[in-house]
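Structure first, commentary second.
With one protein chain withheld, the remaining protein chains of the complex are depicted in position.
On to chain A.
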Amino acid sequence: MEQLLILLIFLPLAGALVTAFAGKAAKYAALVSAIVSLVLTAVLTCNFIPDASTQFVLNYPWIQDLGINFHAGIDGISLITVLLTNLLIPVIILASYGHDYKRANAFYALILFMQTGLLLVFTALDAFLFYIGWEAALIPVYFICAVWGGKDRIKVNMKFFVYTIAGSLFMLLGIIYLYLQNPLHNFDIQAFYKLNLDAAQQGWIFWSFFIAFAIKMPVFPFHTWQPDTYTEAPATGTMLLAGIMLKMGIYGVIRWLLPIVPHGVQDWGTTAIVLSIIGIVYASLIAFTQKNAKRLVAYSSIAHVGLISAGIFALNTQGMQGAMIQMLSHGINVVGLFFVLDIIFNRMKTNKIADLGGIASVAPQLAITFLIIVFGTVALPGTNGFIGEFLLLIGIYQYNIWAVVIAGLTVIFGAVYMLRMYQGVMLGKTNELTIGFKDIKGSEKLVLYIICALILILGVYPKPVLHLSEAAVQQLIEQVNQKLTSVN
């Protein structure tokens, strides 16, 4: 079965090569590759035994002189993120069909190239491989955003690129440090887990990793690149960034930060939670004042991710499980939101809330699907957002009651600014601009139906997904607690 994982990781790369030379058929080639990946993921999920073990493990020597192995595998936590990636990539590709991008072959090839990078990040059990995947996912999305983006794209994306790579280079410094501390002189994650570092060392390693992850998520105050980049990027780029890429940061915290430096987390976890909660409130307040719907969603994403990050650092099963399901839900919802805004932008050439209004009366199908997605985002019971936010809040509650009081504001704030945006864009009377709005059709319809179906299914019956990661999450928490008590 281990061949399955090789295939899963490298199929998108092969798909990217084919797509690059596919000329006019590029978008179809890319979609086929993405769907095959999705089918493979489904096969993999069916063969996955939902216990705490790591399965489908690959371990080949790669750069032996430096102790680097191609070591990858999937456990419950990885599986959720792999599912998210391979589920969203075909959706995102399909969602790009509405645009007639120049040099489409390069565009779609880059998406698939990024997919391989993401899958490497989510399956790597070797720190060096993780780092390679981390950068390999960044380069394509930089090009997607900078080549096909809006007017200010060059400056904005340079900021984004340098910001993220600054974080990752300091993470590399941390990885090299761990490697040198490791008596086996390799990058194996299990060997890193076993390292005995003192509190000061753990503190430094914590920050070197945390800043990289915090920039990616982004957590306040490392978020300044995000709103501009999301706004200037083409819709596809925004969906990739918000839907999948930011989960790299969350996954990194769970997989690499918590188990390797538990004392660092104990010392600095409160700081991380405080930053996350500041981010929630701060981003929500800014979201209130946004006039551009795309920017509003960008800020709402900061608030939602802040809640996930706080839930993880609470270090208990509920918080962690909430984070797992919320990663999936947030990915689906945010892709849906950005897609709807892209549809509107495509037709109206604006995302300004004040210019829009009344679209619901001329485009009922869009109105209904958009509403479901908004409900998912504001965590209405029965949608996918609810179960995640509920678990996250329970997790944070166990950590500190005041933290949950403030973090819980996100639910209220979120409902207010999201519904206000929906009202502004969809309801009311049509104006001269929106009177001619044509309802969704073709691939747009398909994408939105898929997203709405996922929102409702996950909302009503989230158990299978929760079940996949439960054992792995519990083991992780135990492992961290054990390490905390054994040394003290």
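Criterion: contacts are C-beta pairs under 8 Å (C-beta built on N, C-alpha and C of every residue); 3 or more make two chains touch, one makes a residue touch a chain; residues count from 1.
What we mean here is this: contacts and distances are computed from a predicted model.
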Undisplayed chain, where the name is taken from the UniProt record, one of "Response regulator", "ATP synthase epsilon chain", "ABC transporter ATP-binding protein" or "NADH-quinone oxidoreductase subunit N": "NADH-quinone oxidoreductase subunit N"
Candidates A:A146, A:I244 or A:V261 - the one touching the absent chain: A:A146
Among A:F170, A:Y193 or A:F345, the residue in touch with the chain that has been omitted: A:F170
Contacting the left-out chain in the complete assembly, out of A:Y101, A:Y131, A:Y299 or A:F338: A:Y131
On chain A, residues whose C-beta touches the chain left out of the figure: 62-66, 131-132, 135-136, 139, 143, 146-147, 153-154, 158, 161-162, 165-166, 169-170, 172-173, 176-177, 179-180
